[in-house]
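For this depiction, one protein chain was excluded, whereas all remaining protein chains were kept in their positions.
Each chain gets a letter, A and B, in the order it is written, and its residues are counted from 1.
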Amino acid sequence: MIPLWMYLAVAAGIFCIGTYGVLTRRNAVAILMSVELMLNAVNINLVAFWRYIEPLNMAGQAFAAFVFVVAAAEAAVGLAIIIAVYRNRRSVIVEDVNMLKW
Amino acid sequence: MNEVVCSINHVVKCLTDAGVTPDLANLLTIIGGVVLVATVPLITVIFLIWIERKVAARVQDRLGPNRVGPFGLLQTVADALKMLTKEDITPIGADKFIYNLAPIIAFATVILIWAVIPFTPLHIGADLSIGLLYFVAVASIGTVKIMIAGWSSNNKYALLGAFRTIAQLLSYEVPLVLSLLIPVMIAGTMSMQGLVHAQGGMWYVFMAPVAAVMFFIANLAETGRAPFDLLEAESEIIAGYNIEYSGFKWGMFMAGEFMHAFTASLLAAVIFLGGWWGPGVEQVPVLGFLYLGLKTFVVYLFSLVLRSTVPRVRIDQLMALNWKWLVPISVANVLVTAFLLQLTKALGLAPQTGDFAAALPQTIILLLGNLAIVLVVLNLVRNIGRNERMAAAATDAAVGHSEDERVAVGAPGH
Partner (left out) sequence: MLEFNAQTIAFIVFALFSLGGALGVVTTRNLIHATLYLILSLFGAAGFFVLLSAPFLAAVQVLVYIGAIAILIVFAVMLTRSMTRISDLYNRQWLLSAIVAGILFVVLLAGVIVPVWGVNGTQIDRPVSDVVAGTVDLGKALVDQNQYVLPFEVASLLLTAAMIGAIVIARDDQE
């Protein structure tokens, strides 16, 4: 079987790429995509730990399922906010959205 | 399940006896199975198109294809050859890689569904424990192909067509999944083979007719068949998302569509019509192919006749039908069925053995629940229709318009 650390290493890679995307991308939709990547990396970790350490305790899979739910909710609300912002400001660049800055 | 493993082991054993290493033998067997399962739909689609054209012709009082080969059987082959010789156009400004990827995905998503279809008690590509969910997941990839086909064509009509199609597919996925929940609840498994085995006593079309009808309607919409074929509406607009495709790539879209419609009928036969069950199938498992084929053909024929008889719906009617009728009905159906299943369990009427008599009490109770849903829905449709008629009559009387000038506004359910 594949050793556990390889899954964790891949997940760490995805997580860090996602982090980089969140910190640097200017387009709000791209930031949202990077957040999805990070959530996904966490999910891989959860399921990998579940399989290798506690395959009879459903905690890992159950939490992964909840991450799915949160990701879906986050995507729906996040994209709704982006569309609402676009309608008002004609822009999806996060630096242009500074109404709450003061 | 055990027998499946045995029959595969048999092939593996033959190969290892011939001097192949066990790992390679396993791999070869699996690849052989994959090729076999994937080729069958490719061959069937040629005859499906012929059947479809013949049936449509008969309904419309024509003869249909009758020139190439006996009874025009080779017409599709001729068409395929013609398609191959056509110019293969890629529009300027199209995203080449994605543009070429879309037809492949369109084709692959349909073939992938065949992997979990139980043809007989022994023959199934892979009896996944989540077979039904696998089907839903693979079907949901179908939206991706439409999106990228519409976008990569660099054509605004293709893009608009793709938007419409995706709106339709996403909407109808809700009643589709909710109607699939009912057999899963009754059988207590998501494995396709398990679902078929559970129908030994009684087909689910008798236990859950509402779910079966929902599944059929939602599948018609998912596969873009009449009366829900407004996404390409060949007599009104030219085509939808695949307007820029020509030659063989267009052929792949079309073949994928035909195959999807047939696969939907196949799934309906497996999930609601008892799959391979039939007289003597337990002794001679190969008979399952015949029974499943017959059942599928009946469902498919029904959808073909429907296709050539009913008129196309408008986009607002399509959405209204889904969100105002199908979704609420299927949610109510899930609730009612769950309640009744628990009730039968509490009363001790749940079938203990897999024969007809044991399944009868549960079937009657579920059937009564379905009947109640149908009655409520019919009553609602009647009331709404009557109110609309009376409102229309009132405005007519006020304005003084004649009867035939009025635009007929049917109930949304029609």
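In this section, contacts are C-beta pairs under 8 Å (C-beta built on N, C-alpha and C of every residue); 3 or more make two chains touch, one makes a residue touch a chain.
In this text the structure is predicted, and so the values were computed from the model without any measurement.
Residues 23, 27, 95, 98, 128-130, 133-134, 136-138, 140-141, 143-144, 147-148, 151, 159, 163, 166, 170, 173, 190 are the ones on chain B that touch the missing chain.
In the full complex, chain A touches the omitted chain through residues 1-10, 12-21, 23-27, 29-30, 32-34, 36-37, 40, 43-44, 47-48, 50-53, 55-58, 61-62, 64-66, 68-77, 79-84, 86-87, 90-93, 95.
The rule is short, and it goes like this: only the chains that are shown with their structure count from here on.
One finds 33 Å separating the Cα centroids of chain A and chain B.
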